[in-house]
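Take a look at the structure set out below.
A single protein chain has been omitted from the complex, and every remaining protein chain is retained in its original position.
Entry: chain A
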Amino acid sequence: FKDDLSTSPQLFTPMSPYDVDLPIQTTEDVLFSSQFNQPKELPTDDFSVDLSFLPDITQDNKEQNLSEDGHEMQKELDGSTSRNEDSSIFTHESTLSYPDASQPSPGATDVYPPVTPMTPMTPVTPASESSGIVPQLQNIVSTVNLACKLDLKNIALHARNAEYNPKRFAAVIMRIREPQTTALIFSSGKMVCTGAKSEEQSRLAARKYARVVQKLGFPAKFLDFKIQNMVGSCDVRFPIRLEGLVLTHQQFSSYEPELFPGLIYRMVKPRIVLLIFVSGKVVLTGAKERSEIYEAFENIYPILKGFRKAS
């Protein structure tokens, strides 16, 4: 491990988030380059797509962001320490070329595209700049309110695909084959649906469970369906020095080989937890929308790639 440190002394320069002499353009939401207007220039190098006009928005604060000043936008983007760290750490890398710093950042106010909330969709293969790797969704957890009290013993008796052990767990465990999922149905009428591979599948599955409950004679509704968690995974295809990563990204990383072989990276923006393994496999979880998974991966990929060169 000593050799690693000696070859890259830059890794230890302390920095503050605002200390970076860098344009705001960083890799972010590259996926949306196809969904929205084309970026101002199509670069040939990595990480130089100008996507600073894209705010980090949800349906709620859409209006707020649209009226935000461009400078505030910059500050918000600069403030994300995780990105700034890797940007400044790896500016010496020739492959990471950033567009000219003097280039004016696009006035955020006039470039805001008509934003639609991130409707779930199959990922479009990103143009060229990004990693070229798309995380695959592995599990979706959703909840829905059937809005009626349920007799769990009754359900377990009348349904073939139900399991009920009140001593072990206070809910019926029900499964359907298509989409292959599992549901936890509580006597309050609340239901959790797990195992789906996409948001739509989760919704379809939840509706089927609700129908089963309806057919069993309960006045089940389908209220407040919500995706609670999404898990994705992918492979960067090169080994990663976790002990190095935890050194340079200490405030986000937890690497305890005594406990768990992977490094737990808590990304701030988006708020996603990544499990990074020495084999190069990455698990991303904690997302409410799939765009967060893609964004998180595009954020971590340059960091991981930087470690590949340094080792």
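Here are a few things to note about the model shown:
Keep this in mind: a residue touches a chain if its C-beta (ideal position, glycine included) is under 8 Å from a C-beta of that chain, and two chains touch if they have at least 3 such contacts; residues count from 1.
Just so we're on the same page, contacts and distances are computed from a predicted model.
The protein name that UniProt records for the chain not on display, among "BRF2 factor", "Small ribosomal subunit protein mS39", "Cell division cycle associated 4" or "Adaptor related protein complex 2 subunit mu 1", is "BRF2 factor". One of A:Lys149, A:Lys215 or A:Arg271 touches the chain omitted from the figure, and that residue is A:Lys215. Remark: the residues of chain A touching the chain excluded from display are 1-3, 7, 122, 136-138, 153, 157-161, 176, 178-179, 197-204, 207-208, 211-212, 215-216, 238-243, 246-247, 250-251, 254-262, 264, 266, 277-280, 308-309.
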